[in-house]
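In this view, the complex is presented without one of its protein chains, the others remaining in place.
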Amino acid sequence: MATTTPRPEDVLPGSALLSDDDRAELLRCMLLMRILEERAMTLYRQGKVPGSFYDGFGQEAVSVGAAFAMAPEDRLCILHRDLGAHVVRGVAPARILAQYMGRSGGVTGGRDANVHFGDASLGCVGMISMLPDMMLVAAGMAMAFKLRGEARCALTWFGEGSTSRGDFHEAMNWAGVQRLPVIFVLENNQYAYSTPTSAQFAVDPVEHAAAYGFEGVTVDGNDVEAVWDATRHAREKAVAGGGPTLIEAMTMRMHGHAAHDDMRYVPPELLEHWRGRDPIDLYTTRLTELGIDAEALREEVTATVDAAAADALASPMPDPARVRDGVFCEGEAVPLGDGRAPWSGWRDPDRSAAAR
Amino acid sequence: MATTTPRPEDVLPGSALLSDDDRAELLRCMLLMRILEERAMTLYRQGKVPGSFYDGFGQEAVSVGAAFAMAPEDRLCILHRDLGAHVVRGVAPARILAQYMGRSGGVTGGRDANVHFGDASLGCVGMISMLPDMMLVAAGMAMAFKLRGEARCALTWFGEGSTSRGDFHEAMNWAGVQRLPVIFVLENNQYAYSTPTSAQFAVDPVEHAAAYGFEGVTVDGNDVEAVWDATRHAREKAVAGGGPTLIEAMTMRMHGHAAHDDMRYVPPELLEHWRGRDPIDLYTTRLTELGIDAEALREEVTATVDAAAADALASPMPDPARVRDGVFCEGEAVPLGDGRAPWSGWRDPDRSAAAR
Amino acid sequence: MTVLTYLGAISDGLREEMRRDERVLVMGEDVGAFGGAFKVTDGFLDEFGPRRVMDTPLAESGIVGTAVGASVVGLRPVCEMQFSDFVACGFDQLVNVAGKMHYRQRLAVPITIRLPSGGGFSGGPFHSQNPEAWFMHAPGLKVVAPSTPEDAKGLLIGAIRDPNPVCFLEHKHLYRRVKGEVPEGAYATPFTARVAREGEDLVVIAYGAMVHTALEATEGLEGASVEVLDLRSLVPLDEEAILAAVRKCSKVVVLDEANRTCAAGAEVAALIAERAWEDLDGPVVRVATPDVPIPFSPPLESAVLPSVERVREACRDLLAY
Partner (left out) sequence: MTVLTYLGAISDGLREEMRRDERVLVMGEDVGAFGGAFKVTDGFLDEFGPRRVMDTPLAESGIVGTAVGASVVGLRPVCEMQFSDFVACGFDQLVNVAGKMHYRQRLAVPITIRLPSGGGFSGGPFHSQNPEAWFMHAPGLKVVAPSTPEDAKGLLIGAIRDPNPVCFLEHKHLYRRVKGEVPEGAYATPFTARVAREGEDLVVIAYGAMVHTALEATEGLEGASVEVLDLRSLVPLDEEAILAAVRKCSKVVVLDEANRTCAAGAEVAALIAERAWEDLDGPVVRVATPDVPIPFSPPLESAVLPSVERVREACRDLLAY
């Protein structure tokens, strides 16, 4: 049995490494993801977001928790339910809203759509639609780290439906046979578009990990600290030469696949159950008990998003005259840069020792 | 632990279903494969076989044993180490030698090379080079059988190296989630071209089966009755609605990947070990003990191959004037036909009851 | 005759053929309960049941490969790629297994691959591609691309009945924008070209969505009489119809929405340059999308896709040549 659900005593030592500021930052990032996506949805309804609109409502803990465990020199491939990871890495909110609206100020300058972006200067590779192609790109980055003997790791996310594609297997096998410092975060949100897991696979995909020679763990995807801690453990192992980890985060897609999808195919009681486990509500309660002012945070974030929306709306549409530029790189190839890594552990030598 | 090596008591009931004629036929097919390939190799050295030459020397028990368990209405995708399966299904030796030589009398009439053939009228789909693409074709045939509620199954072979390709995963997952009547025979002959298993995967690939929701078994690939019995069990399960089986046949590629390959990369002692376990020698000894005249069989087969070589050499080269014909099917689509199924169980009602 | 959208005609054709031939089944991602990303198979699950309307795992190589297997034992799978872009993930099975099967061993592979293709609605680089030229360059595959509801239904039925693998390109931007009269019942449209408008001074050769662009761009173009040839089928390519149109008009604009290099339009232009050279009164003009991924933002996307204006411009210049 490959699966192990972290027991409290596993979580605790990790939690001991989180300062109140860290916790506030975790909540802030989840709130920023939630409120940014809500705003983007409004802009979409107003006809200001072209194409289709995808969000990660209810899955905020998965992208925020995992990204929060990454060091500046680590590299990420961020997927379509993971806006929180962009936020953690330091992408400015205004650039995210401009991205949805196809403005010149967006991360891709209007070249790619909605969630198909990544800020290379912050160590992120933008996803492509074909799922889960980025698993191989993440494995390749990890391969380079290992070949150069660097204590860094790569991480990517993907949904449970994506595990049916051949690239899942090729990436898992590559990571296993070469013992790569890579972390695969499997977001099991119960559905792939309208397809339930029963039509996707016979056995929970976390069970595959053992047959590739590495560990598969299952965590509560709606508990941001649990996700963070499992990822932190996986990163420690990875940079120490212990190889890859498959982390399955159990969660639920609370909205339709995209804005047009009314989710008629999802049993209401299932949504009901998960609505009671909203990751932001859960964490808000917890931090309030710890004396952290969650309300203030929410107000701050709302103000940030208001300002970001104004900036994004002020950003002009891209210039068609330059539409053919950049199909090829004309200058030097510039590798990915370092990202923002807010966890205090990266600053505090003792704590970071635990993770580095 | 997905692996189970059949214990004697598993094998016995199966063996009880084999008549002396069946055993003689098993040996005859292995001998025919061996002597046909030796003859083809001679023709290759004489410059009569264009392109490259692949054989399955030392692996005869895997293709013969598995194919022998198949009923006429079952369907097969036969791979490049599996000439014995063509022999079991009834492809005439002369057509096989003509195939190697690119003659008009060959199974593909000179259109495809060496082992890339299958006689559609005998229920076989010719392999393509891309490995292991045929796994999906086999799964698709099984899918059709299941959709139509037919008690038939599909079977294909592939090497351990091929398990690294995405199509392996997509086929395994498809078979598992739809519980298809398909049998996957994994020929673990230790090498993929020059690549040892250590560079291919971290864990023996039979271990994957459980994570797809079906059984994986390991058998001695050099014991033709063991391979037959494991396949017979798998077929019974498949046609009874029990779903797929992954059978790993442990064996050794005794020749180079192809004729040009001197196998410098294989440790001599490894070859030495397996030379002592030649499937034909082992079975010859066993049948001789049972009073079957193996020598007579060998002479008969040699005579057959001599005659086949003469016929094949008499077959003209294909007519270039018709080279553009048949890119498209112009008439009706004709599905695969039934193949030869020599096992007495398909005739004897009691015995076949055990398998049908 | 009933009036249907292009999308409705595709559904209608598929439904009619499934009623007529029980060997036909549809398979793909979300084609069952959801009725497909574009609702082409809406209601099919109720009418035909899960054995003939199959939600597959998220695996395009698997969809094509298992369809090939099902077809060689007697079924007639119609596979839906959720977007044509994703066929890249099943490319090998389509090109190497399906395409080469009959030539190699005389085994027919009667499968249809439905490819919702094309741009024009801010789909971005991965939801707007026109992959047809890749398959035109892969022997053994047929390729059709209807522009009207009537042809969408007839070509789909023709594709399903064809004993070969057929790539059926259905243009997403036509789904609900185009309506037209569609005959009742099941009928197969031949894989040949169709004159969309008769003319004498110049011919625009196009297929799929670009046929509408061509018609609009050349509507009463300063009194010139412009013919529009709708190829409908790219493999087989109706060479005679193309050469006849050039013979008649002597001036030709080849229009397609795909990236320019090695596109269907390149093949048509090369064919004309070799076999109709003497009939030409001017250069063979091509209008296509430049070689860039299709950008998402509306001003960028409309700057690359062939527009009515660009086509009109090209025709004007050539007429004045």
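Each chain carries a letter (A, B and C) given by its place in the written order, and its residues are counted from 1.
Quick note on the criterion: a contact is a pair of C-beta atoms (placed from the backbone, for glycine too) under 8 Å apart; a residue touches a chain by one contact, two chains touch by 3 or more.
Note that this is a predicted model, so its numbers are computed, not measured.
Contact with the chain that does not appear here is found for just one residue of B:C77, B:C153 or B:A192, B:A192. Which of C:R52, C:R76, C:K100 or C:R232 touches the hidden chain is settled by the complete complex: it is C:K100. Touch with the chain that is not drawn comes from one residue among A:A66, A:L97 or A:M141, which is A:M141.
Within the full complex, the residue among C:L115, C:A133 or C:C249 touching the omitted chain is C:A133.
Contact residues of subunit C toward the unshown chain are 85, 88-89, 91-92, 95-96, 99-100, 103-104, 125-126, 133-134, 136-140, 235, 237, 254, 258-259, 261-267, 269-270, 272-275, 277-278, 280, 282-286, 291-293. Contacts to the hidden chain, counted on subunit A, fall at residues 75, 107-108, 111-112, 116-118, 120, 125-126, 128-130, 133, 135-145, 147, 154, 166-167, 170-171, 173-174, 177, 326-336.
Residues of subunit B that touch the chain left out of the display are 50-51, 102-103, 108, 110-114, 116, 128-131, 161-162, 164-167, 192-195, 199-201, 265, 317-320, 323-324, 327.
In this section, only the chains that are shown with their structure count from here on.
For subunit C, the chain with the farthest CA centroid is B.
With centres taken as mean Cα positions, subunit C sits 40 Å from subunit B. Rounded to whole angstrom, the centroid-to-centroid distance between subunit A and subunit B, based on C-alpha atoms, equals 46 Å. Work out the mean CA point of subunit A and of subunit C, and you get 37 Å between them. Of all residues in subunit B, those touching 2 or more other chains are 166-167, 170, 173, 177, listed in ascending order.
Counting partner chains per residue, subunit C has residues 56-57, 59, 61-62 touching two or more of them.
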